[in-house]
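Below is one structure, written out as structure tokens; comments come after it.
With one protein chain held back, the other chains of the complex are shown just where they sit.
Order as written gives the chain letters A, B and C; numbering starts at 1 within each chain.
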Amino acid sequence: MIDALTLVLASSIRLALPLAFAACGEYIAERSGTINISIEAMMLGGAFSAVLGASITGSPAVGLICGVLTGLLIGFVHANFSHRLTVNTYVVGLTLNLLVLGLTSFLFDLVTLVPSQVSVLAIPLLADIPVIGPALFAQRWPAYLVWLLLPAIWYAMYRTRWGLQMRATGENPSAVDATGIDVNKRRREGLLLCGLLAGLGGAYLSVGEVGMFNQNMTSGRGYVVIAAVIFGAWTLRGAMAGCLVFGAADAMRLALPALGVQLNPQLLIASPYILALLAMVLFARNNRSPSAYGKPFTRGLP
Amino acid sequence: MSDTTVLAEERTAAPRSHASPHLRLWLKGYPTLLTYLASLSVALGISASLVMMTGVSPWAAVVALYEGSLSTPASVGLALDKAAPLLIVAAGTVIAARAGLFNIGQEGQLTVGATAACAVAIFVPGPGPLVLVLSLIGGALAGAAWAGIAALLFYKAGVPIVIGTLLLVFIAVQVVFFAVTQPWLLQESGPEGDVMSPQSDLLRTEVWLPHIGEYPGLNFTSGVLIALALTVIVAVLLRHSVWGFKMKMLGMNKLAARRAGISAAVLGGTALLWSGAFAGLGGAVLLTGGNHRLQPGISENGGWDGLLVALVARENPVLAIPVAFFFGILRAGGGFLASTGVPRYLVDVVTAVLVLAVAFPPAFRILRREWRARAAARALAVEGKGMAA
Amino acid sequence: NGTAGQQPDVNGDGKVVIGVMSPGDSKDNGYYQSLVDEATTFAKTQGWNVITLDKINPSDSISQAKNLCRQSVDLIAVGASELKDALSAAPEPVCKGVHWYINGGVGVEQTEYFAQSQENVKEILFAGGLATGLLLKKSGSTKAGFITGPELDFSKQAAAGFSAGMQAVVPEATLVTTYTGDLNDSGKAREAAQAQISLGVKVIYPYLGGATDAVASLARDNQVYTLTPGTDRCADSVGFDISMVFSPGAYLAAALKEFQKGTLKMGQARMWRIGVDDVPTIVMCGEHADLQPQVDQFMADVAAGKYDVEALVGASAK
């Protein structure tokens, strides 16, 4: 029983981590008012270029960086198309997803990739704690970045001027504009950060968890991330909780057969989206999305 | 000293004024056309270089695209068939958008629609044509219902439409998958102990959408006509009817609409239902017109692309017609291109690049207007300083 | 070059063109890749050219088939029964005169338009189970794992056959089956494998597509034996222990030979049987080569009907 628990918990964490990195990014983007659909593209691009970078340089660490940069690049494209050129953000998002899926599959055929994976870093003592030890303290080293990211992001959003402006931008862009702040610049920044973190998430999936790439590797994780942010009512805490819950749902699905339990697969696969919707319905009161959520901003008279 | 500064002014000003006037005039005249040319050629350049990486000559690829979509009447028909469902979905999207509601869940509504249509076509007995009509209606209703969930979530629990519709897409996919893996539901039937694939039986031919024209001549399913008819109707109603007027009002200012006696929940809700119904119908047309059998992947992103059509057409139903056809060409030609040895997903890449290329110029025009304003301000500033000196 | 209607240049345009349709990734260095590779290698020797369409969505198979027809192909080889709808393009005017071949798996409803090859998945997987049984014995374990994508009839059947075979050798053996829902999601497949490993399975059968290698390498790192899903990869760096060879490529290659001779009969089905034909077969890799004779014996027995496969599989499916 204990082993089973340990097993599922560890598995949940492993499955949640790539989501968590990306969710940090999506959270920022959404708070500044963008529903970033292209996060799927960002993750996939990150996953691919990470393995590519790793197999060229032979260092998975470098691979991670490549992944991050690719995510950043995709974020840059999205940002400039939708928040400088005011092309509808969903057009950009959908198109980018199409583009990156096609491109990675295409390149995946052209180049030959060598499997490579970052090493596990077990924290002495802590890793030996029963149940949570293996789950939390025996991860591959990039996993621990989360512990740096979360406080950093929270501080940036709630304690810095930039964060204040980001949040305001998501709520009432024209007011922010009248105050002399470049709304679309903030939103572009949001998307860049999102790309960066989503890229990291994808990279962690490929060179972190799996150690290799395969076609459409992320297979919809980006949308799960969006669901997680919604599930978390646009708070960082909540988003992380969402990732954990969804990770756990998958872990169950994958581990339970081994433990002799069977559940309806379709239901489990759909569970993140169902849960996200339920969360919004049940906690409708305090569950408010940013007012300018997904609304493009073009400067007009106030 | 003042006149020296003035001279300096002139000197700096001189080159500006003497720069080839013809060229500038021409640039002034056709900037948008130019940007279109530029962005499209960039897109084609990228596509070409990618194609070359596969060892196929870009020209051959272009020819293949053309052959697949436009060369013969038959292939035009194929492009039309591919375009029809997208156009229907797009028309629906426009309705919701007009009421200020952003439905991005067409993919889900379409899939559910196809499923319902299939169920009707298979389980409902009766004369073919009747059943066909019923299954089309069934598809529309199912799509509407699926959108209805989002509407309910919005008006009862305040879940933003975008979120509701988006998340329901991924639930819908699982619903279909469930349906086609359950023998007691839609999974294909066969001799006992035989291995069944996750798909429905082939629909009996009487419930297929009638085909118009004969191979090798121009031939396409009647879905194309349905799509065109619906789009025109939507265009007219939105533009000229009281209903359209109210929708516009609601879309632009809820509060004012409310004061004018419009219930957002009712009018907006129905708008959303309509767009869902259209998407569902798109699915039904896809099923009865093309595949004739339900499979998990039946939509082939038809919902997403339909949405894309509507957006690229800037939510203008009439404009959506050519755009949808453009997508039809890419889809039909794309399949053909693939069959010449270019990897399929390269077609997606090309499609994506082209969409961005088409979206770029109008957006760029707006941006340039801003730049001009800034530039003008700066020019004035220079002038001002000159006067001050 | 023969006159019109005669194999191989059926349409008599002076060149022979073979169209190959595959539902999966033709670069999965596994099941589907073999399909394409075998076809191309043989075609090369004959100076024919091959058009490959891979990752075809079943719902798209008809129009893809038509596209091939319009490329003036002489033979269309459909890689798997998922794409059987493609065959319904055969009567269409576009495809007039084109010859068809399908790798029918357990078999698709025969019409006069195409030749098909069939295999008995249960038998093959059963035999695989037997071989696995030997490995379990060797490692003194009774636990094996089976990881595959969506929960579909064919994968259920495969699992059933596999476990039946295992139990025929090690009666108390148990098989843990996990459905990840996606043949290519290596992340989830790995987690599934991880779970099975930590439950002490000694053999894992990654009955997967793109995710196969991810699982295999994890298994190897944990000294767990693995089998290939269809091709001979004993030489492969991933280090499989058993190669289950039932690749459609082998059947196709044979069909092409007949096509070249002009003896590929439309409207006929050919059943490929383990222990009888040279494919399907089972190859014990590297260190396990010593077990090969026993495995060959197994295959012969299966072919000879020593086991009531149907019944046994049926029983373990319950």
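The rule we apply is simple: a residue touches a chain if its C-beta (ideal position, glycine included) is under 8 Å from a C-beta of that chain, and two chains touch if they have at least 3 such contacts.
The working rule: contacts and distances are computed from a predicted model.
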item: Chain not displayed: protein name in its UniProt record ("4Fe-4S ferredoxin-type domain-containing protein", "Sarcosine oxidase subunit delta", "ABC transporter ATP-binding protein" or "NADH-quinone oxidoreductase subunit N"); value: "ABC transporter ATP-binding protein"
item: Displayed chains contacted by the hidden chain, counting the whole assembly; value: A, B
item: Residue among A:Thr6, A:Thr57 or A:Ser174 that touches the chain left out of view; value: A:Ser174
item: Touching the absent chain when the full complex is considered, from B:Thr32, B:Ser57 or B:Ser241; value: B:Ser241
item: Chain A, residues in touch with the chain not shown (by the definition above); value: 159-161, 164-165, 167-168, 171-172, 174-182, 288, 290-291, 300-302
item: For chain B, residues in touch with the removed chain; value: 240-246, 248-249, 252-253, 255-263, 266, 373-374, 376-378, 380-381, 383-385, 387-388
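Keep this in mind: only the chains that are shown with their structure count from here on.
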item: Category of the chain touch graph - line, ring, star, complete, other; value: complete
item: Chain centre separation (chain A, chain B; CA means) in Å; value: 27
item: Separation of mean Cα positions, chain C and chain B [Å, integer]; value: 38
item: Centroid spacing, where centroids are CA-atom means, of chain A and chain C in whole angstrom; value: 36
item: Chain C, residues touching no fewer than two other chains; value: 150-151
item: Shared-contact residues (touching 2 or more other chains) in chain B; value: 177, 181, 343, 345
item: Touching residues on chain A, where the partner in the complex is chain B; value: 35, 37, 81, 84-88, 90-92, 94-96, 98-99, 101-103, 105-106, 109-110, 220, 223, 226-227, 230, 264, 266-267, 269-270, 272-274, 276-277, 280-281, 284, 287-289, 293-294, 298-299
item: Touching residues (chain side chain C, partner chain A) in the complex; value: 25, 27, 145, 150-151, 176-182, 184-188, 190-192, 194-196, 198-199, 210-211, 213-214, 217
item: Chain B - residues contacting chain C, complex; value: 67-68, 74-75, 78, 177, 181, 193-199, 202, 215-216, 290-291, 293, 295, 297-298, 300, 332, 335-336, 338-341, 343-345
